[in-house]
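Apart from one protein chain that is not included, each protein chain of the complex appears where it belongs.
Labels run A and B following the written order; every chain starts at residue 1.
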Amino acid sequence: MEDRLSASRTDVGGNFPRYSAAVQGFRNYWYPVMLGRNLRKRPRAVTLCGERMVLVRDQGRVYALHNRCPRCGVPLSAGRREAQGTLTCPHHGGAFDVQTGWLDGRLTGGPDSPSDGQARVATYPVEERAGLIWAYVGDEPRPPVERDMPRELLRPHTVVEGVISRKRGNWRYAAENGIDEGHVRYLHRRGFYTFFREIPAWTTLRMGPSADGDWLTRIVENVVWSDEYPELGRWPRSVPFWESRARGALEIGIRLPGWLRIQQHGWTSFEMYVPSDANHYLSGLLLCGQAQGLAAARFHAKYFLWYRWAYHGLFHNTDQWIIEQMEIPPERLFRPDASITAWRKLCDDEGRGEPIPAAPPAGGRTHEPVGVGGK
Amino acid sequence: MEDRLSASRTDVGGNFPRYSAAVQGFRNYWYPVMLGRNLRKRPRAVTLCGERMVLVRDQGRVYALHNRCPRCGVPLSAGRREAQGTLTCPHHGGAFDVQTGWLDGRLTGGPDSPSDGQARVATYPVEERAGLIWAYVGDEPRPPVERDMPRELLRPHTVVEGVISRKRGNWRYAAENGIDEGHVRYLHRRGFYTFFREIPAWTTLRMGPSADGDWLTRIVENVVWSDEYPELGRWPRSVPFWESRARGALEIGIRLPGWLRIQQHGWTSFEMYVPSDANHYLSGLLLCGQAQGLAAARFHAKYFLWYRWAYHGLFHNTDQWIIEQMEIPPERLFRPDASITAWRKLCDDEGRGEPIPAAPPAGGRTHEPVGVGGK
Partner (left out) sequence: MEDRLSASRTDVGGNFPRYSAAVQGFRNYWYPVMLGRNLRKRPRAVTLCGERMVLVRDQGRVYALHNRCPRCGVPLSAGRREAQGTLTCPHHGGAFDVQTGWLDGRLTGGPDSPSDGQARVATYPVEERAGLIWAYVGDEPRPPVERDMPRELLRPHTVVEGVISRKRGNWRYAAENGIDEGHVRYLHRRGFYTFFREIPAWTTLRMGPSADGDWLTRIVENVVWSDEYPELGRWPRSVPFWESRARGALEIGIRLPGWLRIQQHGWTSFEMYVPSDANHYLSGLLLCGQAQGLAAARFHAKYFLWYRWAYHGLFHNTDQWIIEQMEIPPERLFRPDASITAWRKLCDDEGRGEPIPAAPPAGGRTHEPVGVGGK
């Protein structure tokens, strides 16, 4: 089952070797991993691109360390902070500098413990922006975090709501489901969130750049609300009186390393498909607008009263169910899947760093990330 | 654990290479997979001889397709039927002809979708007889389903009750437990179903054909109700006053591809050990008689009031527990196991099609059954 979800998909339509290899994502990107407000005093564990991290907030700032005490492998995320600027392993009180990862001292070894300065855990660059914690996995020099943030998140008076959670399934299945035009027309047709909305039978589309150049967008060229199929008859046969042709999204686009942007009238919806390990991804669902004062309060209220459970809950649960059912290879794409092929090609051509393959099976791995060494 | 239940038993007593290889059964048989009344509007998934099928009822008739949409592997059993004669994938609305398996059209791709007629899922021959759905896994030309049906099921006024469910354990363990003479004398001695029945200490038996020639039967030659064992003393030591030497079964026989027939006075009990995957089998438990009108109503009533929970429930749960505990190889048979050896030899000599080995481990398999191709 697990194997199924992480298949190293060597046969995706059209032959995209770098995308096929990127089981745990691409290196050299900033990935959003947690809502800032969810990281308080208690350290939190997160796995990003196969790297096990502990996120810790110290004097307001966020740091990320490899989540493994070098003595014998206990996760630092179960630890405390005995001194400012450090995170202490719960086992023997080894205190690691949250900024550098160096072992500042082991409380139970005494101040002159000869092992001080002899151990270090890897650190990861972290930034907190737009209410999100961003972590970087890759090589130096690293790009500024802003380069990997959608512009909407950088504007003044941006308000953001959403949820980030770990889900089963490989990140590529989730991303492909996101940019998939066809499934909206069928899978989501009977959902609660679209109850009042008439949904077209089919569309034609081509893929092209967004106006701001950052996104690969689906450009719908033709909308057919109902049609006559040679071997199947008319479909949909009728439209319930309560459905109406609501204004749809203005534009839907995808970008590396796994962002979907759905531009609505007045607000923007983002979906993030963040590689965790081979069989799991971090599903980020964000709503984003520009508002101040009362308008901002209204934005937050609408989110909690409606979007959180109807859109980020019910609607996306249907997608999640499909992502867990998918089983590739083999696959056999059809016309609307041009959006998926274009996304694969984008990854293959422009994926910034090296693709990260699946982790070696347990037993063969050392759990020691790159970057550990003596002072 | 799972491995234990599906061992490819290379050392079964006497060397039966075809039987040892038949981890997922023999090809070229009709297997019962479901009670007909349990298949209504909703498609149902079933795994038979390692083949994942979806059963669907359309205008009264039953069809079986490979349970995997060729686009990306979503199970068709989660789908709906948008047009008569088709089954529609829940993901993108690909509608497959239930009879031929051809993709009749993809609703979200439009009527002129160029991929039409380019994809197909495998189909499996299915028949509905005697209240059961029968599926065929194997080569053409296929035998008539009647050849694989016990005669009792083909008689006029046949009434059938029972249950088919998926259980843990390889089908061969279940079949061997069924024909095993010895375990009845000990394992079932203290069960609720046999509470009022005195059970012999031991018997001798030989195996021979049934009167109708279809079955390999246990012919009991000698019944000993209690005996003196040199190193163990008398056993059973005493018989409770409430036990009596009830009339036993008239005849117990087994046949390929995994049927047990227990002829009772006035009715017949069948057990079916249908290969599902290497670690599971479909356990079919049937009661069958000939009755009309009031007698038929009495048959159904007796089944639900007594046999269903006491015999198909409690009694067989004990067998199921043993099947899950078994762990072969190695094994070391004894005299009463002549029934098992004869059954193995029967399979080895007369198993109709090729033995079906265990499926390759996940990751190596393509999930694409034989028989998929272009129109």
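Structural remarks
The working rule: a contact is a pair of C-beta atoms (placed from the backbone, for glycine too) under 8 Å apart; a residue touches a chain by one contact, two chains touch by 3 or more.
Here the structure is a predicted model, which is why all the values come from computation and not from measurement.
Within the complete assembly, A:P75 is the residue of A:G36, A:P75 or A:G313 that touches the hidden chain. Touching the chain that is not shown, out of A:G110, A:P143, A:G208 or A:G233: A:G110 (per the contact rule at the top). Mapped onto chain A, the interface with the missing chain covers residues 68, 70-75, 78, 82-83, 86, 88, 90-95, 97, 104-111, 113-115, 118-119, 362-363, 366-368.
Against the chain not shown here, chain B presents residues 1, 3-4, 7, 180-183, 185-187, 201-202, 204, 224, 227-233, 235, 322, 325-337.
In this section, only the chains that are shown with their structure count from here on.
Inter-chain centre distance (chain A to chain B, centres taken as mean C-alpha positions): 45 Å.
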